[in-house]
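All protein chains but one are shown at their positions in the complex.
For reference, chains read A and B in written order, and residue numbers begin at 1 within each chain.
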Amino acid sequence: MTSISSASAAFTGRDPGNRLYGPVPDVTEQSGYTDEHPARVGFFTDTSVCIGCKACEVACKEWNTLPMDDSHGVRDAIGLSGMSYDNTGQLGANSWRHVAFIEQSRAVDLPMPTFGRPGDDRQGSGPSVSGCGDHDSTAKAQASVLNVEALSEFDPQTGQSGADKQVRWLMSSDVCKHCTHAGCLDVCPTGALFRTEFGTVVVQGDICNGCGYCVAACPYGVIDQRKDDGRVFKCTMCYDRLTDGLQPACATACPTQSIQFGDLDELQARADARLATLKDQGVETARLYGRDESDGVGGVGAFFLLLDEPEVYGLPPDPIVTTRDLPAMWKAAGQAAAMMIGVAVTAILGSRRR
Amino acid sequence: MPGLGASFGRGGATNTQQDLANADCIVIEGSNMAECHPVGFQWVAEAKARGAKVIHIDPRFTRTSAIADLHVPLRMGSDIAFLGGLIRYVLDNELYFEEYVTAYTNAAALIGEEFVDAEDLGGLFSGFDPETSTYDETSWQYDLEEPPQSDADDPAEAAEQDRTDDAPSVTRSDRAQAAGSGGPPIPGKPKRDETLQHPRSVFQILKRHYARYTPEMVSEVCGIEPEVFEQVAKWVTENSGRDRTTAWVYSVGWTQHSVGAQYIRTCSILQLLLGNIGRPGGGIMALRGHASIQGSTDIPTLYNILPGYLPMPHALQHDDLDDYVADAAGKAGFWGHKRAYMVSLLKAWWGDAATAENDFAFDYLPRINGDHSSYRTIADMIEGKVSGYFLVGENPVVGHPNGRMNRFGLANLDWLVVRDLQMIESATFWHQAPEIETGELSPDSIGTEVFFMPAATHVEKEGTFTQTQRMLQWRDKAVEPPDDARSDLWFYFHLGRILRERLKDSTDPRDRPLLDLTWGYPVHGERNEPDADAVLREINGTGPDGQLLNSYMQMKDDGSTSGGCWIYTGVYADGVNQARRRMPAAEQGPAAPEWGWAWPLNRRILYNRASADPDGKPWSERKQYVWWDEDAGEWTGLDVPDFEKNKRPDYVPPDDARAQDALRGDDPFVMQGDGKGWLYAPAGLVDGPLPTHYEPAESVVENALYEVQANPTIERIPGPWNRENPSRSDVFPFQVTTYRLTEHHTAGAMSRTLPYLAELQPEFFVEVSPELARLRGLTNGEYATLVSARTAIEAKVLVTERMRPIRLRNGTVVHQIGMPYHWSYSGISTGDSANDLLGIVLDANTHIQEDKVSTADIVPGRRPRGPALLEFVESYRQRAGVASGRVGLNGRDPVAAEAGEGSTQT
Partner (left out) sequence: MSRVKTWLDSWPVYRQLTGSDPFGRGKAARSKGTEATVSRTATADRVVKSVCPYCAVGCAQNVYVKDEKIVQIEGNPDSPVNRGRLCPKGSASKQLVTSPTRVTTVKYRRPFGTEWEDLDLDTAMEMIADRVLEARKKGWQDEDGGKRVNRTMGIASLGGATLDNEENYLMKKLYSAMGAIQIENQARI
């Protein structure tokens, strides 16, 4: 019985092919909230104004009472990552927001001096080496924290002048995408993962049995098992707060409104306008990520404005819901399952009626 | 804050954080606003979204730089050269706001003939005494309209006479911080040349002083390309004037230098020349680092001032109340009422015991006669001169430079009271200090008795904080503190109660001040918590009928009014706790005057009279803020006018006018004796009337502008526990700066102990450039050891392009190391203390330490342990020619080590 909820799509006869892939006009309604339901909500994370303060990470943890990253608060278990200012590393069962820090540098067309100690004749006052010879990207990647060479031209907004090299420091707060086609939800055999009336995807802790299918099903690597507990945890978009008319904790705290919460269609309009503004200002590298409803996950509830390729931020460039091909695979299996279910339900109803 | 105080008359941020959104250009310099004030930074982000240019000037590329339009990576400690270059650029290209400058600044004032500028004395101003390393300011004065009479009838002159006769060695620094509200006292108004052409006019002196601060010189001193300087100059000047305003933002990146007050002065001069003071979207935003650091100077626990920036009485200057107020008697500006403020304070403290007959108990106040600031006191502790010490929410062995010296101080007390939330290092030094391991401290030989008294958090008590824009906000109490935790109000109230109880039968006159003290605060609850509201009422002050005062202008000098802090009078106006107001921002105007309460008198932008032209009309429609309404006969606008409401713009004072009546209708700087913004400070600073570029005390380069290498007035506290790295030393070849991270708070007690913050920055680290990493063989993520003449510490290394070596024109390369200072051995996130590396050298104006620039060496690997650490550091001292740093047990009785003997302290 545990596999039924996922397989059930196959026998309803209600156009299953369209349910696990491609655009969906109203994902909330499709999830059974046929009466009047709230508009689908989401996050628009505008990384061009992120200051990497990590208020989102802390506000999330405070509200959701998440453990420290090592689950025990043991000091020896935490340590400096050496990856710029990112000591969280990735999204996980105990970190539902994660701010990525990407340092990029690019030599500019100036004579590059060699550097030595003051007064050190052998190095300090020697003739300059011109060109960028000693600044190839490989050498730098080994020598400093997280030098991702810029994939494209620096935009005027963050490109720095006044030095022999330009430095760019990208910051971006990552989170569960609350996909239109959520692989985690689609594979969950217990119904622990469900779509809320707000169109978000949430784990129900009282149902989850820790099978972990969802972990592999997430194209973004978001959902994660807590080791000492076994169950899976991820961003709920503060489902409980939403029921009280509040915004999620991270969006409430975010000092620069890099994280914006709201009705998804409004956020999409705002993001489109923001992108246009940045393009007008000559920020050619700006782009939206997860905004496209025809992408591999049918668009997401938490989408981003990025200043570089998604890979730079550790995001998959072309995510595809892992259950895209499920309908075809389950066509045959579904008929058998339907029969079993039918028998079981009839038996129960029958027995109760007596 | 003598930098702002001497320039404008008040030592507070001139504008609000929200007002930054109105700026057309924002320069953040000496501040890492996005990291240290992230929530305030939303207003910078807002300005940027509206099209403002954002410039970040900082040696490091930080999270602020990351979203600025331009980052200027100037060399550590070179800000005065940069800002001086901007001043020259503005003057040379005639880009100053002429009408504003002529009317509202002291540009037209003439300076006395005796004044000699630093340009003509190789970096020294006239009046320098090399014996004492101090200046006599006499030659810096204005050429006065009417020379003051020299007969003793004039109390001000008499007092001045006293000072020079009796106390030639009194350093003015004891008074400097008194410029917090009310500029430095001056003996009279200066002669003026409205054409600004007179060679002794401030304007011409300014021009000459900065003539050599050319873009090329800026480039050489600061290590940046001239084009970058020109870009900043262009943006700043294009965005200043009638229609546009530029705001400057600074914080401890400026104050914590041996020339710190002068950094702020340089910016003040520039902002005055550009006409950006007193106007929306302009001003100088001083970002304080702690919840109530502004409040802690307004109502100071500082040795040299009383509440409201009234100076502490000085043994050599203030025999009685008349002496005390003499420098203000008969003068123009609001200092004219100093006596009323002081008498009201004395009445608040000693009530009926303060009478006209006993000088309102003026003699109950103890006297100062030198530097009694905290660093000096630490040295006194080591010498056994101090018995007891209270640490109230402060962790000096981590948060202050030279932790080792601080720990030696604590180890030589009789007793120590620590009030805090967590078990901090300043309470556990006796068994956990790093010096236990080296053998310099030993628990069984430390006699210090330690009381750890648990404190209440901000939600477990009620009271007000004064935040960075002078705004008081009342906090309601949410819950009771746990167990024995108590508010500091409780602690001091009950300590006072017990002391008075003990002494109640005493006949010793020295106990009278305690016994006569007004201490009858109501208490409530089972724990007898004193009523903070009653204290706030006392601070606000009351009139003869017991009614709460609405304004300090109601204060009298006859003892009929009382008030604990005159600049806070009005916080309880109309009998309402104004600081408790919480009218939603959406329901009121842009100045949000009904949210909290700002001193003085709820004025949100200071000197806002200057937002209108001399005739009282807004400079432009776009920048209108406060203006004269001729029909109503009053000043009006978006804010409470920082001016007498009904004083006409064309008011000219009669000859016999005093106090504020002696200021004109177009004198917007109402706390200044001449009503003007000071381009040139004839008084108020101990190290010169004009800011001058000096290298930091510990610098790896030579001063390119003057023969004088560093600020000649630097205050030093010599001793084996506070050795100084020689400048331009091969042994300590790299510059180091210290700073905070968003994820932690100061000395760490409020962040290293919290899992959610600790995990975000879990270990002490330093940041170095790839070039320095190559040079020294440092590896990202591995340990390095940093060494100074104080000690050696170890840290993980982050190698990052955000740190940048500076190549100067003469070929010198300056490597810079970044070092956040939050760590020590306690808590969840731990590491060595950055501050242990630093020595203590002070800005003589403020007694604030220079910890934004020092020098060190850095080598790969972990530091030596135990006594080997002492040998290691001593070997560095020897190589650098620094005297020995060896001390006897617990920091006392330095042992003359062979190597150190004979060599002199540098």
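Here is the rule we use: a residue touches a chain if its C-beta (ideal position, glycine included) is under 8 Å from a C-beta of that chain, and two chains touch if they have at least 3 such contacts.
Only a predicted model underlies this, so the values are computations on that prediction, with no experimental measurement involved.
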Listed residues B:F229, B:Y309 or B:W349, member touching the removed chain: B:W349
Absent-chain contact - pick from B:P226, B:G496 or B:G543: B:G496
Absent-chain contact - pick from B:G223, B:G333 or B:P396: B:P396
Absent-chain contact - pick from A:P23, A:G79, A:G191 or A:G221: A:G191
Residues of chain A in contact with the chain not shown: 1, 4-5, 8-9, 12, 14, 19, 28, 30-34, 53-55, 57-59, 62-63, 185-186, 191-197, 202, 204-207, 239-241, 243-244, 246, 249, 252-255, 341, 345, 349, 352
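Just so we're on the same page, only the chains that are shown with their structure count from here on.
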Contact set on chain B toward chain A in their complex: 34-35, 38-39, 41-42, 45, 49, 61, 63-67, 69-73, 224-225, 227-228, 231, 700-701, 728, 730, 733-734, 741-743, 755-763, 765, 769-775, 780-781, 796, 798-802, 804-805, 807, 811-815, 828-830
Residue ranges of chain A in contact with chain B within the complex: 48-55, 57-58, 61-62, 67-69, 73, 75, 78-82, 84-85, 87-88, 103, 105, 113, 115-119, 123-125, 140, 143-145, 147, 156-158, 160-163, 165, 167-171, 255-257
